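Data block below; observations after.
A single protein chain has been omitted from the complex, and every remaining protein chain is retained in its original position.
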Amino acid sequence: MTAADELAQRCADVMWADDVASRQLGMTIEAVASGTATVSMTVRDDMTNGHGTAHGGFIFALADSAFAFACNSRNERTVAQACDIVFAAPARLGDRLVAGATERARFGRNGIYDVRVTRGDDVVAEFRGRSRTIGGALVDVTEEGHDG
Amino acid sequence: MTAADELAQRCADVMWADDVASRQLGMTIEAVASGTATVSMTVRDDMTNGHGTAHGGFIFALADSAFAFACNSRNERTVAQACDIVFAAPARLGDRLVAGATERARFGRNGIYDVRVTRGDDVVAEFRGRSRTIGGALVDVTEEGHDG
Amino acid sequence: MTAADELAQRCADVMWADDVASRQLGMTIEAVASGTATVSMTVRDDMTNGHGTAHGGFIFALADSAFAFACNSRNERTVAQACDIVFAAPARLGDRLVAGATERARFGRNGIYDVRVTRGDDVVAEFRGRSRTIGGALVDVTEEGHDG
Partner (left out) sequence: MTAADELAQRCADVMWADDVASRQLGMTIEAVASGTATVSMTVRDDMTNGHGTAHGGFIFALADSAFAFACNSRNERTVAQACDIVFAAPARLGDRLVAGATERARFGRNGIYDVRVTRGDDVVAEFRGRSRTIGGALVDVTEEGHDG
């Protein structure tokens, strides 16, 4: 694990401790590294309509969380400016969804992240998030020497 | 109330009866008419992070529900193809959010709907949804004569 | 004409004098007011493929110009951050296209503008632009008293 990836992990830990919503939705952080994050979630009964199809808002929420961990992975506080999502296939009750976020571009304070939401080999949604750094750090790296 | 608006209301009733997710999120349908819908939701503790800021996924879900009621208001089964959202201001624990969806354009089987999410006079998010009709009706209008 | 609309017109005059590209594409500014602009263009032979259908890039360019005049209408230098366009119907050789831009929201340094491109009563495209002010003015309003 590189120092950058270790920092990404520490940023994710700080965010996760604070992220009641993602925890209550039953999300799990599968992996975090510099500029990337993978988060999973299983579609629960309260995320569906009566026919067992997931409400798009929960698929969005999963992708948005993966995006948030990826764009904050460099220890610069970063917020979502705008996101778009294309729904490729419905998700259903009990489906285990995995959202993989990767960094596409950074320029100035802006970033573009792509998130693919899959169920096994199937693509459920493609999400693109645009981020903006707002100043400040998530973890205090000046005390890093004390960690060991 | 016009016949078109009455039909919109009946479509919304059918969808709402089926929409476990929107009900569990505490949403309320404030108004539905032909091509438009207004839905409200109060930000709960389980929708926030530890600082009381709402997860973007729940703001999206509210907008997405208003979009769904609006684009299904003409009794043609219609699904979301793609959506984009711009976050203008954070929403916080206890905020009552209102999402108002209006129809912008329809062409062929496609539709474009704009949804503004507000908290009082403040804009929280601007959402645009693209829909596609998939065939079939929500309510059986052939038996309409029997209703009285 | 209000003072705000007169200022919008002066901003447009400054931009237009500088906008070689829009002029070379044969665009005409039909109207400008505070937060809005209408620009027209006729589809030329060099904007089409061999079957007389306009390349999407020129429809985008027309919408983008209307967006630019609208978002700079308050005498604050403003640039396009991001845009999206949905193509509703093809445009053809000789079609006179009209792009009408309206302001949807402003927050902080950000703005959202909607542009509809029409040919007569038909919608050709729906465009949404996101802008950001970058500081500085287009016209010097301090000397306004000398104008008369």
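Each chain carries a letter (A, B and C) given by its place in the written order, and its residues are counted from 1.
We adopt the following convention: a residue touches a chain if its C-beta (ideal position, glycine included) is under 8 Å from a C-beta of that chain, and two chains touch if they have at least 3 such contacts.
Just so it is clear, the structure is predicted and the values come from calculations on it, not from any experiment.
Asker: Specify the residue from the set C:G50, C:G108 or C:G136 that touches the hidden chain.
Answerer: Residue touching the chain left out of view: C:G50.
Asker: Going by the touch rule given at the top, which residues of chain A touch the chain that is not shown?
Answerer: The missing chain touches chain A at positions 84, 86, 88-89, 104-105, 107, 110, 112, 114, 116, 123, 126, 128, 130.
Asker: Take the complete complex as the reference. Which residues in chain C touch the chain that isn't displayed?
Answerer: Looking at chain C, the ones touching the missing chain are residues 17-22, 24-25, 45-51, 54-58, 60-62, 64-65, 79-87.
Asker: Which positions on chain B touch the chain that was left off?
Answerer: On the chain B side, contact with the omitted chain comes from 82, 84, 130.
Assume only the chains that are shown with their structure count from here on.
Asker: Go ahead and note the Å separation of the Cα centroids belonging to chain A and chain C.
Answerer: Comparing mean C-alpha positions, chain C is 36 Å from chain A.
Asker: List the centre-to-centre spacing of chain A and chain B in whole Å, with centres computed as mean CA coordinates.
Answerer: 25
Asker: Centroid of chain B to centroid of chain C, CA atoms only: how many Å?
Answerer: The answer is 30 Å.
Asker: What parts of chain A, by residue number, touch at least two of the other chains?
Answerer: 82, 84
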